[in-house]
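Scroll down for the structure; my scribbles are underneath it.
A single protein chain has been removed from this complex, and every other one stays in its place.
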Amino acid sequence: MDNLLLNVHNVSKSFPGVKALADVGLDVRHNEVLALVGENGAGKSTLMKLLSGIHAPDSGSFELDGRPIQVQSPKQAQELGISIIHQEFNLMPDLTVAQNIYIGREPRSGNFLLNDRRLNARAAELFARIRIDLDPKSKVGDLTVAKQQMVEIAKALSHDSKVLIMDEPTAALNEAEVAALHEIIRNFKSESTGVIYISHRMDEINEIADRVTVLRDGGYVDTVDAGSTPIRDVISMMVGRRLSTEQRPDPAPAGTDVVLAADGVSTRDMLSGVSFELRAGEILGFAGLMGAGRTEVARAIVGADRITAGSIEVHGRQQKIPNPAAAASLGIGYLSEDRKHLGLLLDRNVKENIALSSLGRFSGGGFMKGKAMAAKAQELVGTLRIKTPSVNQPARNLSGGNQQKVVIAKWLLKDCDILIFDEPTRGIDVGAKEEIYTLLNELASQGKSIIMISSELPEVLRLSHRIVVMCEGRVAGSLSNDEADQENIMEMATRFGADDVVPAGAEPAGGTQ
Amino acid sequence: GGGSTGNESGGGDGKPYVAIVSKGFQHQFWQAVKDGAEKAAKDYNVRITFQGPDTESNVAQQIEMLTSALNKNPDALALAALDSKAAAPLLETAKSKDIPVVAFDSGVDSEIPVSTVATDNKAAAAEAAKHMAKRIGGEGQVAIVAHDQTSKSGKHRRDGFVNWMKKNAPGIEIVDIQYGGGDQLKSTDLAKAMIQANPKLDGLYGTNEGSAIGIVNAVQELGMKGDVTVVGFDSGKAQLKAIRSGLMAGAVTQNPIGIGYKTVETAVKAMKGKDVKQTIDTGYYWYDKENMDKPKIAENLYK
Amino acid sequence: MSTVQAAKSESRTHTGDTAGRTLSGRLRSSLQQFLAFASLIALVIFFSIASGKFMTLSNISGILLATSVIGILALGTTFVIISGGIDLSIGTGMTLCSVMTGVFLTYLGLPLIVGVIGGILTGAVMGLVNGTLIAALKIPPFIATLAMMMIAEGLALVISGTSPIYFGSTPGFTNLALGSVIPGLSIPNAVLIIFIAAVLAGVTMSKTIIGRYTFSIGSNEDATALSGVNVKKWKVLIYTFAGAFTGLAGVVMASRLSSAQPGLGMGYELEAIAAVIIGGTSLQGGKGSIIGTVIGALIMSVLTNGLRIMSIPQEWQNVAVGAVILLAVYLDMLRRKETS
Partner (left out) sequence: MSTVQAAKSESRTHTGDTAGRTLSGRLRSSLQQFLAFASLIALVIFFSIASGKFMTLSNISGILLATSVIGILALGTTFVIISGGIDLSIGTGMTLCSVMTGVFLTYLGLPLIVGVIGGILTGAVMGLVNGTLIAALKIPPFIATLAMMMIAEGLALVISGTSPIYFGSTPGFTNLALGSVIPGLSIPNAVLIIFIAAVLAGVTMSKTIIGRYTFSIGSNEDATALSGVNVKKWKVLIYTFAGAFTGLAGVVMASRLSSAQPGLGMGYELEAIAAVIIGGTSLQGGKGSIIGTVIGALIMSVLTNGLRIMSIPQEWQNVAVGAVILLAVYLDMLRRKETS
């Protein structure tokens, strides 16, 4: 083919104990979006890290516009016109949005003097051009995960590059933002450019992709035309088997007695008068736009943020919850949306991460029962099919999705009556998602109560008995499963005329069918 | 210069070997002692090593130095003990190895040392007090910048001064005593603060070179030359210059070079089994503009 | 309030770089400066009341003079610490620089200006070495600079032959610190020097590329490298730049004592680092400010001077200093929780 933008020939890469990629090849044409899909740990991110000069391939070669290239360093990748949004954030929290985006390319007056006025102006232009709502001067560390993702996207688009690689850019985004991002991508691709797009949200594939390349277990499976190939075929190529994805399961009916009740809960930064009830055996979905305050609600309940007004009742008794430890002792667990900073001990191994919340159980007289701990961890690695050479692998070395599974395993092991899952399926592949859905339903049917915060409406709709919709730190309303649909949820989510809602015309994407 | 005594071969060559563990190393006083020791080493054709802790309160460091010195099985050991009780077990070791021990600078209250080459810090400090009292006419306010709060010599040079004043100069009030660790910069700021705090100050006494120079700097920086009587301890180029220029009334010097020389000399005698004097007093001298060039004095002053 | 949140709010707030910040951010941080300044004022007021001798012009200029050496050291170290590193070699390093100045002026008899620049360059070279050890050889900053601390201490003694070097041959040298270029006003030049140095450092920190990368590297070194910044090069530059301040401190020190004292320096590094941290710079890197450091240094020297003026016994002075530092920093923490 003559019109190849990027060409990858039989690339292989292994890490100690893991063969991440074996003879993988793919090609990107001009003016196309190539979706790259595969299970967690299939090797997608690794391939992209090779393309962006973070790792060096053990073997194989790359061609850009027909010319062979070698990518030794991230800087060189940029110079070659390859820019990447990594799966994990690479931001400087103490710097402002603009400073982050143009780091290394600051507008200067003279050699050494910075020109921050030009810097911020340039950032503002960029945001206007790609229609992202960000304040160039706000400190990245203060932004929500979603907004930080937007910064990463803006940063990648700020180099006008040939090849734009996006590794799960939408994992932190909700429907409206996703639609906006797709708009951005459509504007980006041109006769001289192309996009590699990694995602686990199958609904996006036919939204945005022209072709789909499938990886499985570090090997190349096939490349198919996105338009003409039904999603379920792609999925079965990914997981090597057919999945039955029923539209809405009928979860066991929730009990009636209230296990957790928030009454007029407010925090200084964000929440005002949030009230809701969680019943035994219920899955209560939380929907809302980015920055609506769902995470804040969770943090407030487990005592990670101070409550300035309102009260919380657990099992009918009013409780003061000063910190997450207290919440845990009341049987409330919180799975954070930010696995890297608030979920994992990256340098510690899988075993320790899984056991972290339950160490007491594995210690007698202060001494650790190492064997019991390892055994239990091994068991959960099995149930959740966590892809890792062993439970002794440092969490850092796991793939994003597998890291997420480790965090989930931690809370399954802790065995709380009330579980708050904030974006639990972030970065998890379709197959695993189904398993986690079933798992959540089982937990519910065992009488455990679950609050499920998710930016993926289909997910919320599928799992929740009831859905609380938040907007601007307030509860906009709540719907029972059967009266809820994407439209009325979006309507509620924007009820208070949220100003940071992404431009209209971005019609919500369809569910999985 | 520095490393001349360091004998890299670490033993072996035929010369007899005297290990000297002093109270200090970096201060000029101890460098002068070292020079004296080196001179004697040349004269008597022996090899010496000279070591001392970073500060005169670091007893533990001195004990380590003593330990490794003993493990070198020297023919004789010279020690200026920071704390003789703390050193006692090691002196026993020396005895059991029949290594003759010479105590220097200040005595070691123990039977083991064959001889003590020392000067009396208290008496020397009293001498300084006497001259201070004379200069300020027997009454007024005096403050002390001391170099160390816990070490024996630090205490003696302070108390000798204070006690003499108490006994002999009731009109003189010691208004403040503070400690600059012999650090010239700290002592300077310290002395300035003292002068600020006590405007009616008539005299300042520094218990070692660093402290004295600190005072001199303070007086200079405050442009108070002549307003306060400054009395110092030890010598050193800067102090001599200050005395000549009249910034300082004078100072008490011990005889560091003599101490160093006599110490080695005695050690050599002892190792050869000759009998040695129980105590050798190397004395101290008051010196000022008038007498500092007299050979008797000048030979005790180091630059 | 919970550990997490506190940890967060702590780690979130107080980006001292005056470059673009959100309005609230700008307000907050200037408020902080103001309040940190307030606790300094509080000390001054306390001592003025406690002793009539404190608030005199000569004592104030004495305090400023006493701040100069530690203060200049602290300025350089602020860069190192914000970049996520640490430098323990500044104390004895400063001494080595004094000694080298002595070598240039007294031993080699070079002209004044050459000696001064030579002293400053000595510091820069030491910084260059530190930076290379840390950035190129990947030796942890703490251990690299600890080793340099010992090496510098030794070299200062060796080069000087363990005795002070006097500047008799260059009489002008002493005026460098103690003279006064401003006629009338009796402010010693050393105070001017630290003032200029502080302005230089402040501008570099907030308005130049090196300042930007200092914050960026300290905030997230890997991400900065991934963004195509040559982190290795900039780290070396940062340490070298900081080293120049160590050199300047050495020159000022020598000039003030009109001699290079090979025995000094050990322990000065902790005082300087303390000043930086009291000034609100975080050892985690990424957060801090020059103005904070200046205030921190002033708090330290006001404290020492005040206690001496009150002639508190030495042993109690240490206790008092420790206690006051705790109090000051604790109030600072409370305040940040409020403002965050």
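Here the chain labels run A, B and C in written order, and each chain numbers its own residues starting at 1.
One rule holds in what follows: a contact is a pair of C-beta atoms (placed from the backbone, for glycine too) under 8 Å apart; a residue touches a chain by one contact, two chains touch by 3 or more.
The structure presented is a predicted model; accordingly, all values stated were derived computationally and were not measured.
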Original post:
In the complete assembly, which of A:Lys139, A:Arg279 or A:Lys410 touches the absent chain?
Top reply: A:Lys410
Subject >> Given B:Val46, B:Ile63 or B:Ile195, the one touching the chain that is not displayed >> reply: B:Ile63
Subject >> Candidates C:Leu43, C:Leu110, C:Ile151 or C:Met310 - the one touching the absent chain >> reply: C:Ile151
Subject >> Of C:Ile82, C:Val236, C:Ala260 or C:Ala274, the one touching the omitted chain in the full complex >> reply: C:Ala274
**OP:** Provide the residue numbers of chain A that touch the chain removed from this figure.
**Re:** 16-17, 53-56, 72-74, 302, 304, 323-325, 327-329, 333-334, 336, 341-349, 351-352, 356-357, 359-360, 363, 366-368, 370, 374, 389-394, 396, 410, 414
**OP:** Tell me where the left-out chain touches chain C, residue by residue.
**Re:** 2-4, 6-8, 10, 88, 133, 137-140, 142-144, 146-151, 153-155, 157-158, 162, 221-222, 225-226, 230-232, 266-267, 270, 273-274, 277-278, 282-283, 314-323, 325-326, 329-330, 333, 337
Original post:
Which chain B residues would touch the chain omitted from the figure, given the whole complex?
Top reply: 2-8, 10-12, 25, 49-52, 54-55, 57-61, 63-65, 67-73, 83, 85-86, 88-89, 148-151, 155
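Throughout what follows, only the chains that are shown with their structure count from here on.
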Original post:
So how do the chains connect up here, line, ring, star, complete, or something else (other)?
Top reply: line
Original post:
Of the other chains, whose C-alpha centre is the longest way from the centre of chain A?
Top reply: B
Subject >> Distance from the mean Cα position of chain B to that of chain A, given in whole angstrom >> reply: 72
Original post:
If you average the CA atoms of chain A and of chain C, how many Å lie between those two points?
Top reply: 43
Subject >> Centroid spacing, where centroids are CA-atom means, of chain B and chain C in whole angstrom >> reply: 34
**OP:** Note the residues in chain A that touch 2 or more other chains, in rising order.
**Re:** none
